[in-house]
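A protein chain is absent from this complex, but the other protein chains hold their places.
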Amino acid sequence: MYKFKNDYSEGAHPSIIEEMIKTNLDQTVGYGEDKYCESARELIKAHIKHPNADIHFFIGGTQTNLTAISAFLRPHEAVIAADTAHIQLHEAGAIEATGHSIINVKHRHGKIEASQVENVLKHHLSPHMTKAKMVYISNATEYGTLYSKAELHALSKVCKENNLILYIDGARLGVALTANNNDLTMQDIANYADAFYIGGTKNGAIFGEALVITNPSLQDDFKYFMKQRGALLAKGRFLGIQFNKLFEQDLFYELATHANKMAAIINDTLIEKNYKVFVPTETNQLFPILSHAEFETLSKKFDFEMWEPFDDLHYVTRFVTSWATTEEGVKMFVEALANLRN
Amino acid sequence: MYKFKNDYSEGAHPSIIEEMIKTNLDQTVGYGEDKYCESARELIKAHIKHPNADIHFFIGGTQTNLTAISAFLRPHEAVIAADTAHIQLHEAGAIEATGHSIINVKHRHGKIEASQVENVLKHHLSPHMTKAKMVYISNATEYGTLYSKAELHALSKVCKENNLILYIDGARLGVALTANNNDLTMQDIANYADAFYIGGTKNGAIFGEALVITNPSLQDDFKYFMKQRGALLAKGRFLGIQFNKLFEQDLFYELATHANKMAAIINDTLIEKNYKVFVPTETNQLFPILSHAEFETLSKKFDFEMWEPFDDLHYVTRFVTSWATTEEGVKMFVEALANLRN
Amino acid sequence: MYKFKNDYSEGAHPSIIEEMIKTNLDQTVGYGEDKYCESARELIKAHIKHPNADIHFFIGGTQTNLTAISAFLRPHEAVIAADTAHIQLHEAGAIEATGHSIINVKHRHGKIEASQVENVLKHHLSPHMTKAKMVYISNATEYGTLYSKAELHALSKVCKENNLILYIDGARLGVALTANNNDLTMQDIANYADAFYIGGTKNGAIFGEALVITNPSLQDDFKYFMKQRGALLAKGRFLGIQFNKLFEQDLFYELATHANKMAAIINDTLIEKNYKVFVPTETNQLFPILSHAEFETLSKKFDFEMWEPFDDLHYVTRFVTSWATTEEGVKMFVEALANLRN
Partner (left out) sequence: MYKFKNDYSEGAHPSIIEEMIKTNLDQTVGYGEDKYCESARELIKAHIKHPNADIHFFIGGTQTNLTAISAFLRPHEAVIAADTAHIQLHEAGAIEATGHSIINVKHRHGKIEASQVENVLKHHLSPHMTKAKMVYISNATEYGTLYSKAELHALSKVCKENNLILYIDGARLGVALTANNNDLTMQDIANYADAFYIGGTKNGAIFGEALVITNPSLQDDFKYFMKQRGALLAKGRFLGIQFNKLFEQDLFYELATHANKMAAIINDTLIEKNYKVFVPTETNQLFPILSHAEFETLSKKFDFEMWEPFDDLHYVTRFVTSWATTEEGVKMFVEALANLRN
């Protein structure tokens, strides 16, 4: 049973674990103040050319989102997000649990547009409604799609004009920035966003998300918020060590490139064999529409998600590749796909 | 510069890291539903003889406390704790941030007594006040002291009689249960408490606290609360792997025994050389009272905490040993202590 | 300038103020424990034939909703509501501020259906999503429309089958129960709902909403929640006095009948003169679609709301009548409406 269920089925990249072993008995201070975290911060700041960015390491995406959003907003302020956004659908109400509303707008392929943000602002005008103050997007999105530079520029523009914070969930930023269709760099992301996070968990780390706060007005007292949400790891060094490895060379991009390459091989077979996809494949997530019979057959050998019913006879399914997906696994799978349609 | 600053200065016990390497490329499901977590849960349930306990793994103590306490209490219910309790002093208001009050009672050596709980109940009688519903204690306490079986029995009794939840913070449960003066077993802890957690971070793990909910009425829907607080680790397997290693043999107890042994050597020297301690040493934390000159001299070679001023001429200081404290480190330190008073 | 802007433009029914004067210097206990509140509770309990109902008086609808919903739900539980629900759109995020999510479903004329609730339950199945636990409806709705007995029965049935709480916002319950098309009694409301509130503010009181909790499992400790949300009025007697007057005879229904009658006169003119309405008029709110020119002309003499643009040439507008709307005011208005279309 080979798993394409998500991009966190395996452990960590071996070079990360080696580094953990090598540094294991060093004595360091706790809570992310150690030399490994400091060094990882410097690497990322140099990489994005934002020497004054504030960088904090978290152990997961939901924790990062809830800590950052509740730190950045005042109690009456709300966040605009796609109706498919992770914070809307799959974080168990974590944002609302900190007291903030999410204003949904209808996604297209997981994305939202600048004009939708303007439209929300037009309708949120009185103290009887929440005050829209932040735009949340994810890149790559929950459907594996990409924001183009033009789209991100437009969103950033509407945010700046209306004094909104632009926050980018980068749980899958690696596969976004290494995708064939991508025209953004991480430096662009840092320039357009007020804050964003770089996902490690889905890109080769044991765990780890690096929150980058480029807007200085959002940086004050941030450690307090982390502690208050239970997000300060005692042995924070393990977060620093991992981001050091990911960014001291190009490991972060290499691992994501591999995930995209594995997905592209599968996508070629889907096209060749006339499988329809629910959303065009741009990164490491694929959403083929399978008949119930095809679903049953593939389920015997592969682990993947039934995403939602498509019609009475078909399901939308989700397959995810990762830095750890093997060429053998992919080969088995494309053969199975081909066999079904021969 | 040898560090006695805390019990999380070093990484993880080597056998834990070895296990991580061995299982690293297994494909597993996420969020703590994997076979390693299942196995760790079974080991702990067998160990405490509570087959129906509900066990969840967290990455840190503050996260465990805030998730458990806010899941167990209704909005108007408050937790009774010592004025020195970790949740009161050193979690940045994490409990209040979930909406709950803490009712302080005056500690003695970090501990509270059954009669103090009864006294709170006598004064909290109307809907204009919070409703006391939980008692929080830590064992070992924030001062390294121990609850005896008689003390814990009395607290449990007052809780049961008054329909209060007894919750035990076991960040340092290992050193408590292996201390010379201890007369409790982990099974006793499980019997007396409605819920408690077993600390891994301060006892040889990279990170990891195992929350054990023995009271069935507190078990419903617990995973929702974890997700909502950002406390479900995607690659949850790493938590399972660590608790497997700690509990498949006696590693959990061996590591704590070592920490206590190192502290005892230091304590012997303190006594021998007529150093006063602020609180009697029972586990791996020592609180010697040092003159300002002694403090300066020791600070040159050792890293430790100035806890609080004692008087105009002295400080209360804190030294902490751990599973990783070396005999060489201790030897250097006792020599330095002896030299100061020769 | 005559106001049809809302149903709280005027003060209170004179008989209510008279009663306040009469009882003004009585000495009573505070916080709703006085004899006037007790008497009002008994009147309402007798009226709905629920002798064990728990009844609490609030000063406004948002305060009632946020206190009740946050008292009834555990932290991970969410409320299903129409996308036009007052708690969704016009309470400034008050529900989310207590930590709870609202799951929106698409309204039809301000109403939701049992099948929509079932559909939400089908998609909310894992601890990564919020847990649907309550259905919120308003009757009359925010569009002035009515739930029929059959519709309410169906909603109640799906709630009971799925262990959901049915909560009815009765800010405008008076006009609902006295509408021509209505087939429900207040006793029906009490039977179907687990909790509901009877709106006084919009039906002749200075202020006042009576929350009725019929489900005994939701009654515990409710006064604590009121105090904690700042909802216990010190001189609670003024709430009791008002509900006494509303329910000792039929004043509650008489006042609502008047509001509906005034709206019906306006509605007849709208029909006669071929004005389109955005939603069929059933109670005291009317939503005529006016051309920009008509809007301008009417705005000179009457105060009412531009609800939303209808198309490039028309607005949806809202006119509201109340217990205090005068026949003269209505006469002036229907003449103005007629003149515009002659």
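Residue numbering begins at 1 within each chain, and the chains themselves are lettered A, B and C in the order written.
Please note the rule applied: a contact is a pair of C-beta atoms (placed from the backbone, for glycine too) under 8 Å apart; a residue touches a chain by one contact, two chains touch by 3 or more.
Quantities reported herein were computed from a predicted structural model and do not represent experimental measurements.
Checked against the full complex, the one of B:A92, B:V120 or B:A140 touching the unshown chain is B:A92. Touch with the chain omitted from the figure is made, among B:M20, B:I44, B:I59 or B:A78, by B:A78. Residues of chain B in contact with the chain left out of this view: 75-76, 78, 89-93, 96-101, 104, 127-130. Against the chain not shown here, chain C presents residues 2-3, 5-6, 8-12, 14, 17, 20-21, 23-30, 59-67, 91-94, 97, 201-202, 206-207, 224, 227-235, 237-238, 303, 324. Of the residues in chain A, those that touch the hidden partner chain are 70-71, 74-76, 98-99, 127-128, 130-131, 221, 223-228, 232.
The criterion applied here is as follows: only the chains that are shown with their structure count from here on.
Chain C has its Cα centroid 42 Å from the Cα centroid of chain A.
With centres taken as mean Cα positions, chain B sits 34 Å from chain A. Mean C-alpha position of chain B lies 51 Å from that of chain C. Contact with two or more other chains is made by residues 224, 227-228, 232 of chain B.
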